[in-house]
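Complex shown without one protein chain; remaining protein chains in place.
Now for subunit A:
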């Protein structure tokens, strides 16, 4: 199936189908996701990114600049402290990775005070990530710092390590590669997003900064994750039997400690999961944009006359 949205300026197709296919496997889908589903998810992500850019463009025009920077995109996320906290952790990790990769370039204090090199120093500091500063600006009530990730994740990781010890090497290799895909095409702050930019901005009519592209890459990843998560919730709903409250977990994607291998209800999720179908993704989108909850629902008051825009990832 050819997607009509992804033909770029040179006439070739830029698409992220391979990356999205890997990502879906990393999130719990079958090792070979259904091809039509991958095309559909790619279309959805592209549409979502374009609407986000459209909104961000409105904000940047209000501000008077003609460049979309990360401030506008983080402004879109302002109501969701969990995602902001995740973006903060993301920046901390990425800075750490960049520092360990390039120990010399990250130290502006070693440059001398001559005028020519002072300009270079300013350029260096502009290249640093500013997401955390923007988040702190927007977060008036300090909600983001109150969001805590707790020790439960650590316990799960211990259990997951136990399971992967029993997987064969090739399977683990493939699984590990799948978990590592993302929308980024290179590493380092300046050159990482060539493919992403040619995907969403093929004719280069909008000016988007590199930092903004980094946040968009994060949001695209979140979108795919939300879609897959919602598909698994729907599958749980469809498996419910009346009178048996644990039947809905049958065959789902859970981290299965070795001790429950002989449990009646549960199958391990790695290979046995049926691939996500197009109909399931359509049902997910129907429920996200249903007219009865949220913005079009009964008790919502729209004080400002904006048209409601809804994003899956935010």
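Here is the rule we go by: a contact is a pair of C-beta atoms (placed from the backbone, for glycine too) under 8 Å apart; a residue touches a chain by one contact, two chains touch by 3 or more; residues count from 1.
Here is the rule we go by: contacts and distances are computed from a predicted model.
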Practice task
Could you tell me which of "Succinate dehydrogenase [ubiquinone] cytochrome b small subunit", "Dynein regulatory complex subunit 7", "Exosome component 4" or "Transcriptional adapter 1" is the UniProt name of the chain missing from the displayed complex?
Solution key: "Transcriptional adapter 1"
Handout entry: Omitted-chain contact residue, chosen from A:138, A:206 or A:225
Key = A:225
Completion exercise
Contact with the hidden chain, among A:36, A:67 or A:97, goes to A:97
Fill in the blank from the handout: Note that subunit A touches the chain not displayed via residues 26-28, 82, 86, 89-90, 93-94, 97, 152-153, 156-157, 159-160, 179-180, 182, 184, 187, 218, 221-222, 225-226, 228-230, 233-234, 236-237, 240, 242, 245-246, 248-249, 253-257, 260, 263, 266, 269, 282-284, 286-288, 290-294, 296, 298, 310
